[in-house]
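For this view, one protein chain was removed and the others were kept in their places.
Up next, chain A:
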């Protein structure tokens, strides 16, 4: 698939622009992500972080620039969109589990419907994933019966069930009580260690420092600065980056 792009660049964003009416939410955002890389996106509220990662699986449509995911250009073509979506998992701030389905059904639905997997096989995979995120005993409960941290781990398992090559996280721990944040971050760290390509919007600087390969700082719809955690926490270049870091650290 990826012969026509540079080696191992699994996400390529080139001059991506996005407007909501007259308001420009993304201004010429360019970013190249290597396979197996963990990129953390930080920035003040309203800076366009969510909009940026939501463009990558077409929950938002960008109006200018190119996005290429695993060699597939993101165009209006529904087949391309569906293919990219089935290779990309997404975890939301509000979990967005399906409340009328059990935990197990939440996880097996897409593999059965989209990948046409056999029910038994899908259930087996799902149980494996629930083990991996540490809550196999919750399989038959409904999302409403779980704690926030457990729900978010189910959401991660649900995305992983489609065997994605890329995982997008939009503030996965922001809606959680402090004591539940760690259990979700642990799952994410384990995922990073297995070599998953991850794009994570988060305010958890500890996670960024420890797990991220690179950090992206966004402000006012622009990507202001990209660099390693070390670079960011020791000699950030832009004034605004320094200001932002000083406010949240």
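Structural remarks
Note that contacts are C-beta pairs under 8 Å (C-beta built on N, C-alpha and C of every residue); 3 or more make two chains touch, one makes a residue touch a chain; residues count from 1.
Keep this in mind: contacts and distances are computed from a predicted model.
Chain not shown in the complex: UniProt lists it as "Amino acid ABC transporter permease", one of "Glutaredoxin", "Elongation factor 4", "Amino acid ABC transporter permease" or "Acetyl-CoA decarbonylase/synthase subunit delta". From the set A:131, A:145 or A:228, the residue in touch with the chain omitted from the display is A:145, counting the whole complex.
Per the touch definition above, the residue from A:104, A:162 or A:188 contacting the chain not shown is A:162. Summary of contacts with the chain left out: across A:17, A:35, A:72 or A:109, the touching residue is A:109. Only one of the listed residues, A:18, A:62 or A:85, touches the absent chain: A:85. Residues of chain A in contact with the chain left out of this view: 57-59, 82, 85-86, 88-90, 92, 94, 96-102, 109-110, 113-114, 141-145, 155, 158-159, 162.
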